[in-house]
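Provided herewith is a single structure, encoded as C-alpha cells, for subsequent inquiry.
Only one protein chain is missing; all other protein chains are in place.
Moving on, here comes chain A:
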Amino acid sequence: MPDTRVPAYPMKRDCPFDPPPELGRIRAEDPVTRVRLWDGSRPWLITGYDDQRAVLRDRRFSADVRRPGYPHVTAGSRARRRRSRTFISMDEPEHGRYRRMLTSTFMIKRVEALRPRIQGIVDELIDTMLAGTPPVDLVSAFALPVPSLVICELLGVPYADHDFFQRCSRAMVSSRSTPEEAVTAGDELKEYLIRLLDRKADEPADDLLSRLVVEQAETMTRSELADMGMLLLVAGHETTANMIALGTLTLLQHPDQLAELREGDPVLIKSAVEELLRYLNIVHSGRRRVATEDVEVGGRLIRAGEGVIVATDAGNRDEKAFPDPDVLDLHREARHHVAFGYGVHQCLGQPLARVELQVVYGTLYRRVPTLRLAVPLEEIRFKHDMLVYGVHELPVSW
C-alpha cells in the first residue's frame, strides 16, 4: 500500500500562473522531503532556492538516466532518454566534451548577430497575422513558428518539414504518450535526422548540423549526431514557444505592466524576459539527479543511490531569493532565477532564448497594441499534461 503521508509528485496547480500551492507549503515546512512518483519510488524533493543551487552545482549528484535511483518523469521519458543518450544525461568529463562542441554556436556575440534576422522573422509573422482575419490562434500563427524558424535555420533543418517534426516533438514531451509512442516518435525523428546528416556530409552548408558532421566525422557516429540534433531541435521549439504564448497570456492579465512594456524601453524588455522566465518557470517537472555519494542537503542526509528532484518552480518563488515572489514585477532584478537550471547542465540555448524573447516581447505588443484574448480565460487549455508548461492554443483578436 502506498504511504499516503508521502505526497505524490507532481502536484496539481490551483491557479494556472502559479506553481502548485502544496509546493509552497512544503518549501516553508520541509524544504528537503520525500515525494512519491508514478512508479512508486520516493526520491527527495528540493524546494528552497539555496538548496537547489547547492544540489545543481554539486558533482556528487549525477544526471545519468541509466543509474539506478534516477527519478524518471514518466515511463515514456525513461524509455526515450535511455534509448537516446545525449550530454544532458552525462556527467563530467564526458558531458563537457560534447557540450563544448556546441557552445560556440550559442555564445553571446553569435546570438546577438542573429538578432536582426530574428527581428525579420518576427515582423514577417506579425505582417501575415495582421493581414488575416481575427481571431487567430497565436500559438500556431506566431509562438511556435518563431523559435521553429530560428532553430531550423541555425541547425540547417528544412522548415518545410515542420508539421512532421513538431508532431514528433509534441509526442516526445507529452506525459500522455505511452512509452511506445514516445519511443516511436523519437525513432521517426532520429531517422529523419540521420538522412539529413547524410546529405549534409555530402554537401555541407553553413549550418550547425553541417559543421558537426564535418568536424566530428572521426569522433561521433551518425546516430550520436542525430541524437544531439534531435535534442537541439526539440529543446529549441518546446521552450521558447511556450514562453511566448504563456508569457503573452500572463501579460494580458497585467494590462498596466503590458502598457509600460509596449513603450519599448530595452532595459525594461530585458528585465521583463528574466521576470517572466522566473515567474512562469515552464520546465515544471523539476531538474532530476541521483546521488553518487552520501550528501547532506539542508540538514538532511541524502544517501548514495537516492533520487533528487529540484523543483525550480518552487525555487523561483522562494521569498528568501525574491521578495514578494508571487507578484509579477517586470522591473524586478530576477537574473539569478533558476528557470534555466543551474550548474554544468544549465540551458545551453539560453542566450538564444533570451534574444528571441526580447525581440518578441519588444515587438508583438507594440505592433499589435489592441491584442486581446478572443475567448474567456476559463476556456484556455493549459499544458498540465506536458513536460514543458504552456497553453495548447491561444485564440487572440485585435
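Rule of thumb we're sticking to: a residue touches a chain if its C-beta (ideal position, glycine included) is under 8 Å from a C-beta of that chain, and two chains touch if they have at least 3 such contacts; residues count from 1.
Assume contacts and distances are computed from a predicted model.
Visitor: UniProt protein name for the omitted subunit, picking from "Ferredoxin", "C4-dicarboxylate ABC transporter", "CU044_5270 family protein" or "Aspartyl/glutamyl-tRNA(Asn/Gln) amidotransferase subunit C"?
Guide: According to UniProt, the chain not displayed is called "Ferredoxin".
Visitor: Quick one: which of A:Arg99, A:Lys200, A:His237 or A:Arg289 touches the chain that's been left out?
Guide: Considering all chains, including the one not shown, the answer is A:Arg99.
Visitor: In the full complex, which of A:Met220, A:Leu252, A:Val344 or A:Ala374 touches the chain missing from this view?
Guide: From the options A:Met220, A:Leu252, A:Val344 or A:Ala374, the contact with the absent chain belongs to A:Val344.
Visitor: Which chain A residues would touch the chain omitted from the figure, given the whole complex?
Guide: 56-57, 96, 99-100, 103-109, 111, 335-336, 341-344, 346-348, 350-351, 354
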